[in-house]
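Of the protein chains in this complex, all but one are displayed in their positions.
Chain nomenclature is as follows: A and B, assigned in order of appearance, with residue numbering initiated at 1 for each chain independently.
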Amino acid sequence: MNVDKINKKLKENGFTDFSVRESPEGLVLEGESSNWNDIVNAGFCTAKKFGKIHVINDARYTGDEIPPMRRPELNDKAIDGLYPDVLVIGGGIVGASIARELMKWDLDVLLVEKEYDLALGASGRNDGCVHPGIDLVKGSLKQKYNLAGNRMFDRITIELDVDFDRCGQSVAFDSEKLLPLMHLSKIYFRLMGLGKVRVFNQKQLHAFEPAVREELKCGMFFPTGGIVCPYNLTIAYGENAVDNGAKLSLNTAVLGMEIEGNEIISVNTNRGTVYPKVVVNAAGVFAENIAKMAHDRFYSIHPRKGTNTILDKKTARFVNTSYTLRGGEVKKEGNTKGGGIVRTIDNNVLVGPDAVETYKKEDFTTEDKNIAAVFEKQSKATEKISRGDTITYFSGVRAPTFEEDFIVEKGRKIRNIVHAAGIQSPGITAAPAIALDISKMCVELLSECGEKVLRNSKFNPKRHGIPRVARLSDKERSALISQNPDYGEIVCRCEEISRGEIIDALNRSVPCDTVDGVKKRCRPGMGRCQGGFCGPNVAKIISEQKNIPLENVCKGDDKSGLLFGRSKGGDRND
Amino acid sequence: MTDFDVIVIGAGPAGLAASLAAEKKGKRVLLVERAARMGGILNQCIHDGFGLIRFGEKLSGCEYANRYINEVRASKVEVSLLTFVTRIEKKDDIFHITLVSRSGIRIVTSTALVLSTGCRERTAKQVSIQGTRPAGVFTAGSAQYYLNILGEMPAKKCVILGSGDIGLIMARRLTLEGAEVIGVYEVKPTPSGLTRNIAQCLDDFDVPLHVSHTVTRLYGESRLTAVEIAQVDEKMRPIAGTEQIVECDTLILSVGLIPENELAETLDIELDPKTKGPVCDQNYETSQVGVFVCGNALHVNDLVDYVSESGDVAGSAAADYCGRKRELVDIIAGKDFAYAVPEKLDVNSEASKTVVFFRSRDVRDKTEVDVLVNGESVYKRKFMKLKPPEMERIVVDFSRVKVGDRISLEMWEA
Partner (left out) sequence: MVKEIICIVCPNGCSLRTEKNDGEVTVTGNKCPKGEEYAKSELLCPQRTLTSTVATAFSEHPVLPVRITGAIPKGEIKIAMLEINKIIVDTKLKCGDVIVKNFMNLGVDLVATDDVDIY
């Protein structure tokens, strides 16, 4: 790599405040700016699409203070002195699927997550698309793991008892000029193993997705696309890992590491110090920080925020697959590149996401202008989506590298770490396949130092999810209610969720005692009233089940209490 | 033979009145309620002011509900509590209703159906509040439930968005219970709640009301720490540069009620985009024959007395329902009306005392409301003042209206 050439390119592109130097770790970007986008763009300008050399961003951002990582206030010794074979850092889809995959081996696995629940980062804040893998760079890890992961989805979701709908993905185009190209690419996609990819003319397109705008000319359909609930899949992976003996420690943030030579000796957390033989870095937006603690930083993450809007179920009848609009006059428009209209697995419609570079790794706020821009863009595909049907909206932050590819490999300087970093879209799709490779790497590393790693003969791949009572036939539902009448008492009227399902959510192998945790696991409060009616009842059930006073019930983390204590009662007020 | 003549869904004030009215006509009535007790939202309305028209007394919400509940208990109405309707199907003019409860699934049939399913509250996301997603953002009804039913304080220091009546009542309740209410903010240029509530819930406790202001943003990662408030222009859009940050631990929303008509939608019942409730005739029969609607599911009322009245009408009409052929004439409300109910008149049915409820679109002084049949006035009434938050009730004799006639409502300056 010729650094002079890159520096010249930086100059030519106006990034005069930046320079690049080569280090044994990678391409180090230096300089400073008060404009974060300049730093990101200088990073892009430096990045090489392929190869093993990554941009390491050392440029200083002078605009604002970069907020520190949110960390739990908790300080105890819950995991102090543990000697796991593998420590997995990060309870997102990547960490949870790795933990579960590792349980297929006779290993002692510890999964740590700094938040109060799994899937609170990007894994719980995306559109849930299982992508066919059509628009990825050939030869990239993204493409490799997308294709492999996609193929694993039917089996994984059956094993983990998670809803999955291979409804396909459609793309609509506003120009017929693309038709010949589409017919060519159809053959290519079919050869790639994407099944019966179809090209639609205008009539076929409208027959297939009647809600797309009349003026849209043609489209393609990819049958291997699908939808899944990304946080339920993550939680399911976590539960199955724990069911098979993995240890899970929530509210546990990695704060430092002790390194000796080329080896991590211990990992320090707010809940004690652990001594793992191998460390897996699946820390999402914080993967670079973990890599740095491990003295193995050879890439950088630049956070990229996206906002999605969820619409009322009544809109879902207009959407058969998930679809996007491409081509013609509709080009990449600033911050609204990508995204689409998705019928979610729970039959809502999701609109979004957009893509906004940010220096805040945990900025989950939403902005009206971003949502408005997404609707403006997606309305070009169909007029059936309206902000008036909004139920809720949320933001997530992706964790891309400057090369915009995944990093799935063993440590470069440090012997006992494995990185699963830079995982952004199609991360949900890719996770099952990434987990396979990462677990193999862990086993190799353990074997290298003389460990004899055996298969776990007791591994049970099957998980039983919480029954979705409303979906059962009358006969099945009656039978269930006669076994347990709680399944007959509807608490959430919008989503038709019973008390029994809520109690189930509170008593599973991945602990849950929060309103949001229950909401994610079985959906009370996900409907159009957003918990207006069922919220107090859910809080009461949590209080009863967990034997805690109502005022100690939290929405999410332990500082998010719902209530301030009893209003009445003489001395009981004290 | 059906299991019941009339099935009433929802045992709030509308459903209680409807089931009693049908039972008084000797019909077999089933009243279905998803909560553990009858009374609906009245159970959490511990404040008084209910029943002035019906009972000539100022009752609390629970007292008002209890009068009806006791009457239902003493009647032959069959009540099914903690029971949820999952499906309604109409086959050969008979309604088949699937009920789920702790004792299992039960499918019951009836000749007529009354929907008294009430309304729900609009949420923070429906009024486009941005920022973080912390704990401490409640609809006024949820906050009221926590405080009045569970006896728990939902707020210490709060901002109330929206000057709807529940918001105003909660301002007083929270103040009396020791919380600090920093202010009530209303996006419209005029208050949404009744004047007496503004006087007795805000003025009495020195809680300021800021009209033409809204909450635009939430702060706080875990619990709410502050809200951003902005002034709005005449189109209710926030004006840049007017933002101010107000520290608080709770935001209470009283930003509107929406009739709950998800069951009605499954029966393909036509809804009125203005009321968000079903289009109906003077008997509150919907576009789906045999299905009647009343209370806040029909349109959002300000007084429970009128809710009960609509329950009476719907319940007795459901009792009399025998598949008779209707002939409907539109009742068209002019542009100065926010809405008028009913939207139709069935000329084959009693029409000499048709109750028409309406709201004006804007605040108006000295206004004459004129009801016209084929352009000829059949009813006139002068109002000193009309305000959108205050629903008006008039009784019009439509007995001479025939098929093909045109009924219209107009209002002019008097």
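Just so we're on the same page, contacts are C-beta pairs under 8 Å (C-beta built on N, C-alpha and C of every residue); 3 or more make two chains touch, one makes a residue touch a chain.
Quick caveat, the model's predicted, so the values are computed rather than measured.
Checked against the full complex, the candidates B:S116, B:N148 or B:T216 give a single residue touching the omitted chain, namely B:N148. Within the set B:S103, B:S128 or B:Q200, the residue that contacts the chain not displayed is B:Q200.
In the full complex, chain B makes contact with the omitted chain through residues 36-37, 43, 46-48, 58, 60, 62-63, 66, 147-151, 176-177, 195-196, 198-200, 203-204, 384-385, 387, 390.
Within the entire complex, the positions of chain A that touch the omitted partner chain are 566-570, 572-573.
By our rule, only the chains that are shown with their structure count from here on.
Taken together, the chain A residues at the contact with chain B in this complex read 70, 314, 364-368, 371, 387, 390-394, 470, 474, 477-478, 481-482, 485-486, 488-490, 493-494, 496, 528-533, 535-536, 540, 550-551, 554-569. Across the interface of their complex, chain A is touched by residues 34, 82, 84, 86, 98, 100-105, 107, 120-121, 123-126, 128, 130-136, 138-139, 141-142, 145-147, 149-156, 177-178, 216, 221-223, 249, 262, 265 of chain B.
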